[in-house]
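For this view, one protein chain was removed and the others were kept in their places.
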Amino acid sequence: MTTTATVAPPTSTDDPSPQRRTRRRTPSALGTYLGLGVLFVVLLFPVYFGLVGSFMGSADLTSFPPKLFPVSGLHPENYANALEVIPLGRQYLNSFVVAALVVAGQLVTSVCAAYALVFLPLRARTFWFFLLLSTMMIPWEAIIIPNYLAMAELGLVNTIAALALPYLAAGFGVFLMRQAFLTFPMELRDAARVDGVSTFGFLWRILAPLTRPSIAALGVWAFLSAWNMYFWPLLITQAPENQTIQIGITQLQSVDANDPGMVLAGVALALLPTLLLVLFGQRFIVRGLTAGAGR
Amino acid sequence: MNRLSRTAAAALAAVLAVVLALSGCGGGRPEGSTAVPAADALETTQGLTEITFWHSMDATNGIALQKLVDQFNAEHAGRIHVTAVFQGTYDDAITKYKASVQSDTTPSLVQVYDIGTQFMIDSGQVVPIADFAERDGYDLDQIQPNIAGYYSVARRQWSMPLNSSVPLLYYNKDAFRAAGLDPDDPPGNLAEIRAAAERLSASRGGPVQYGFGAAIYGWLLEQFASTSQQLWCDAENGRNGERVTQALLDQPTVVETVGWWQQMTADGLAVNTGRVTKDAQDAFKAGQTAITLESTGALKSFATAAEGKFELGVAPYPVVSGELAPGAGPSIGGASLWISGLGHTEAEKEASWQLVQFLASPESQAQWHIETGYFPINTAALELPQEKEYLAANPSFTVAIESLRRTELSPTSTGCAAGSMPQIRKASEDGLERALIGGDPQESMTKARQNVGLTIENYNQAVQ
Partner (left out) sequence: MGTVASTPVRRVRHRSSSAVALLYLLPALLVFAAFFFLPLGRSIYLSFQRSDLFGRPNGFVGLRNYELLVTSGEFGRILLTTFAFVLLTVVPSMLIGLVLALLLSERIRFVRFFRTAFALPFAYSVATAAVLFGVMMNPATGAFNGLLSLVGLGPVGWLTQPPWALLSVALTSVWMQVGYNLLVLSAGLGAVPDDVLEAARLDGATGWRLQTRIVMPLISPQLFFLAVTGTIQALQSFGQIHILTRGGPDRSTTTLVYSIYDVAFANNNSNFGAGSAQAIVLLLVVLVITGFQFGVLERKVHYS
């Protein structure tokens, strides 16, 4: 499939802060607020319930109908309980290690490959470009069985390495970096060559620093996708101390005691890094997402 | 340019080194065999024999198991060391076990769920417990006969049960009183459960929301066949040395049970909480249902939840209709221990056998039972003073003991041993679920039988 590249909306959409329209305030302003208000209540209720519920006791959450705010006091011990039942601390670390490996891997493989595709003399450039991009068209689920078998044969089942290895490169990463490099002024490249800057020196000292926003966007995207993985970690790890937080929180449900507050506390813990990213790193997320693909 | 080439070459070398190191992991394992080792295999081996033990016991059960393993390690300090590793749920563990067969890294000892029995036999990886017992004159009769029967195929015991449970009927005595029912006369068959539920359910003006509620759990359907002395699979439940070719999911007993269950739900007398057993347990604990079906494993958490809220009643597992025939009763559930042969030294096999004997001893089983609530698999355990004390304090557990003691060993009471048993169980759940959401009971169960028929056929072809 060759057309993936054109999926991306025009690059101007990278601008994350649209200017206020100079539209006149119409009688429909009330309707606008009303519509936003209704959608706000409906769409944000799960967020509210998830966060407030994580501080609520079983008495409130399992009574019928359940309370929507902590009637019988706050229960911060839900968090301590969640950490005790499942090795969430260890799993948190696992998730970070895997995410860090994936981010590092994808930055290196994507930047290098895009560099070769844009700046270096290369025969059959189009072929290599589409070969790398074709991986975006292969649904991961369609090749999950042989990947699982390969890990089993290598004796890597239930290891951190198995969690990260297949994700050290991504077609989307190559695509994103290539788009960024294509807008790089050629004069700078030629000037560098005249000054005798080496191939690697140009990449490391000039290109990478000047395309930092795109590299950061790729890093954020890679982090999000690695942190949120579910299917692969579910298959490839069994022992709780080797699992990621995403798998860990689903195990909180199967614990003997019926304690939704503790389950919601686990969810809130797993959510924290990505929540912070969405709150404070939206700029990078929008740049990364609008440039090509989702999770 | 030169520097770059060197960097690249170094990177390439590093990648190759990693790949080589990874692929080297599986190497260096002894070939091993599934023959029983010589009795002095440990004595003739120098130094420490290390074995790995994979299990699926988490939380309280995991702690209790680790405690036993620690005791064993202390007793055999310097000679044997056991590393127990939790491998996730039963399903996860068997999946991991299959992966380990491929990479030639099987554990020395593995705990596998009841329905994995025939699969483990077919795997060709293990040394039968019976062979060890024969060599040592170990008395396998000390294992509770119904439990040993489950893990015996063609009269040969393959694995050692570790944790066993028996199905029971649990009921809320306070709700029974409030509904004007005799709290000491629990229902014994489907019609009686319905009669009680009609008095208990809110839809008929009763004191609880639903009279009855149990999980869509295939094991419970199997138990109705067992208490009604019906086979679950052909080839005498796979016990006569032939392979199972059919799961009898649409036999009259099962269809009657499914039809009854469907009617109960449709009439608002029972609640469908889905397949997750925990959800049905929660409903019972919260007092939303008054009668439920569960294993002895739930006894402890039910008792804790009932404390101060309601009086818990425990009764033998019901029959479909009439009364429990003499010698009839439920079959068991749980998991057992399998000793790996292929890929393991003689000393390792022997060390595993030592651990198995230790875990099956009366003392270990008494401790295990008291700490976890699982059924003690060694009959001698019940004679120990600590057990007598426990049973005096927990009289409801004697219901389970009596219920199993009364049950005669027969193909119908040992459950089905088929390689596809995990899929057969799921198929029965598919059928029950389809009926509960409105399908015709007969049609639903027939469809379930047909669907799983192909899986059974595939399995039988694969092992030929």
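Per-chain residue numbering starts at 1, and chain names A and B are given in the order in which the chains are listed.
Quick note on the criterion: a residue touches a chain if its C-beta (ideal position, glycine included) is under 8 Å from a C-beta of that chain, and two chains touch if they have at least 3 such contacts.
Bear in mind that the values here come from a model prediction, so they are computed numbers and not experimental data.
Colleague: Of A:103, A:117 or A:222, which one is in contact with the hidden chain?
Modeller: Looking across A:103, A:117 or A:222, the contact with the absent chain belongs to A:117.
Colleague: Please give every residue of subunit A in contact with the chain that is not shown.
Modeller: 1-3, 5-10, 12-26, 28-29, 32-33, 35-36, 39-40, 43-44, 46-47, 49-50, 53, 61-66, 68, 105, 108-110, 112-113, 115-123, 125-126, 128-129, 131-132, 135, 137-150, 165-166, 168-169, 171, 174, 182, 186, 199, 227-228, 230-231, 234-235, 246-247, 249-250, 252-253, 258, 260, 263-264, 266-267, 270-271, 274-275, 277-279, 282, 285-286, 289-290, 293-295
Colleague: Please identify, in ascending order, the residues of subunit B that touch the omitted chain?
Modeller: Listed in rising order, the touching residues are 1, 4-5, 8, 11-12, 15, 91, 94-95, 98, 101-102, 115-116, 119, 122-123, 271-275, 279, 282-283, 286, 288, 419, 422-423, 426, 430, 433-434, 436-437, 439, 451, 454-455, 458-459, 461-463.
One rule holds for everything that comes next: only the chains that are shown with their structure count from here on.
Colleague: Any idea how many Å lie between the Cα centroids of subunit A and subunit B?
Modeller: About 39 Å, centre to centre.
Colleague: Spell out the part of subunit B that touches subunit A in their complex, as residue ranges.
Modeller: 1, 3-4, 7, 22-23, 25-26, 58-60, 85-88, 92-93, 95-96, 98-100, 102-105, 278, 281-282, 285-286, 288, 301
Colleague: Can you check the complex and tell me which residues of subunit A touch subunit B?
Modeller: Against subunit B, the touching part of subunit A is residues 62, 64, 85, 148-149, 151-158, 161, 198-200, 238-240, 253-258.
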